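Here it is, the structure, as structure tokens.
One chain of protein is taken out of this complex; the other chains stay put.
Now for subunit A:
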Amino acid sequence: MNEGVAYFLGICFSGLTRGSIYALMALGYTLVYGILSLINFAHGEVYMIGAFVGLVFAGLGTILGLGPVANAALALGAAIVWAGAYGFILERVAYRPLRRAPRLAPLITAIGMSLFLREFVILAQTSDFVAFPPLFEALPSLPQGWGEFVLPSELLILCSTLAVLFGLYLLVQHSKMGLAMRSIAQDPEMARLLGIDVDKIISFTFVLGSALAAVGAVLISAQIGQINANIGFIVGIKAFTAAVLGGVGSPGGAALGGLVLGLTESLAAGYLSSDYEDGFAFLVLVLILLFRPAGLVGKNLPEKV
């Protein structure tokens, strides 16, 4: 293969790997925003907690002598359940009591919860970096020639993300739960009148978003091999950017926004300079919002009267 082409593909896979994590995280922001018009600033911390739970259970699996696949499944499963529980409790404790409060109030509690969770993990665990077990070591090697531009773990992250996205699409578009979610997004009062348990659906949305964040956290932590209590911060900002880029409130847009953002950063680092990686990411955001204020796939809705 031409060396330049292999390099280009490699940079794209770097971007798609990172973009996958942004996409999984952005979905959490966008699902919650779609239903509650609330930006859940504590989402990055749920991601971080997912990574820590994955770490603890992967370590446990190693002690129990589990095989690599079983160990990865245990870490991922535990992270999903645990982060989901955090999402559920977060909504119960911090957002539900403020359902009828002015919109600024839940925003402030969101920031408060974000700080609280981060400090909690620092006190309960450590402020230092800790090594994350290499869950992907047992992956089979790729066919001859592929190694020039992609790692097995990158392919695994991308494929798992696409599978999760497809599952989410089925859930939102073709299940009763999804129908209820979409109806609340349109008009919560009407949904309530039609007999939908709005609080239950909102809880479910938080659990779902948190579980997606946990999947992203475990996948990328196993890839880079280290975590600490602050890892949720930058990912949170980037994923929020991705959600806005795609059109906040639209799950398809969040997924697309995440991948586009990841690719932009990667191409900027690969062909220009990694100094300006973040600059280019936000430049693309500004350009897209200039020409499509509602985001890539967002619809420009007239203000509700």
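Note that in this section a contact is a pair of C-beta atoms (placed from the backbone, for glycine too) under 8 Å apart; a residue touches a chain by one contact, two chains touch by 3 or more; residues count from 1.
We adopt the following convention: contacts and distances are computed from a predicted model.
Missing from the rendering is one chain, named in UniProt as "Leucine-binding protein domain-containing protein" (options: "Plastocyanin-like domain-containing protein", "histidine kinase", "tRNA-splicing ligase RtcB" or "Leucine-binding protein domain-containing protein"). Of the options A:F88, A:F120, A:F233 or A:F282, the residue whose C-beta touches the omitted chain is A:F233. Note that of A:V5, A:A138, A:I224 or A:L283, the residue touching the chain absent from this view is A:I224. Only one of A:V5, A:A70, A:A105 or A:A131 touches the chain withheld from this view, namely A:A131. Although one chain is not displayed, its contacts with subunit A can still be listed: residues 3, 7, 10-11, 13-15, 17-18, 21-22, 122, 127-131, 147, 151, 153-154, 220, 223-226, 228, 230-231, 233-235, 238, 265-267, 269-270, 273-275, 277-278.
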